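Omission of a single protein chain aside, the complex is shown with its protein chains in their original locations.
On to chain A.
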Amino acid sequence: MTGLLWVTWRQHRAVVSWTTVLVLVVVLFSPDLIDWAFRNAFGAVVAVFWGAPLVAREFEERTYLVAWGQDVSPARWLAVKCGLLGSAAVVLAALLDVRQIGFTLFGFALGVVAGFVTRRTVPAIAFTLVGYVLVRWLFAGETSVWLFESSVLCGVFGAVLIPVAFVLLSWRTNAFRMGVA
């Protein structure tokens, strides 16, 4: 592994590993009730444990000064982290239920944005959880809202939130400066 792929794995391997194990156990062995509950909670798990700490912890422990102070530009750092972790979350969501993909993407993006807003891990988690549950509740049920199924709608929200994260990044730092490793 090289470059930011190494960095992403080294920093997030623990949370990615335990989430993967949990998903595999649920998919392969779990009884129906736990199965149903976990499938529906997966987006929240990714939101709270993958998305929210992503930048909140960097601010809280002041390591953003290290992460964004190397040759790699902050924008590239965020793009690679969101790309890799977002893709991994989508694959795991798809293993559970295709409908979870949209919810999971939304949760992840909401968590990242919350991290920029609060700059603290625990408030970012709280903010994310409240926002996630609120949106899931507003667009609950199997019925379609505005012609979209709620999962698709949440996926669209997630796709909108990711550019918001880049705007917030460029407020905090000289995100797109030259120099790419």
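Simple rule for what comes next: a contact is a pair of C-beta atoms (placed from the backbone, for glycine too) under 8 Å apart; a residue touches a chain by one contact, two chains touch by 3 or more; residues count from 1.
Convention: contacts and distances are computed from a predicted model.
Its record in UniProt calls the unshown chain "ABC transporter ATP-binding protein", which is the match among "Sarcosine oxidase subunit gamma family protein", "ABC transporter ATP-binding protein", "ATP-dependent DNA helicase RecQ" or "Multicomponent K+:H+ antiporter subunit C".
The chain not shown here is touched by just one of A:Val7, A:Ala52 or A:Leu129, and that residue is A:Val7.
Per the touch definition above, the residue from A:Leu65, A:Val98, A:Ala140 or A:Val160 contacting the chain not shown is A:Leu65. For chain A, the residues touching the absent chain in the complete assembly are 2-4, 6-7, 10-11, 61-63, 65-72, 77, 173-174, 177, 179, 181.
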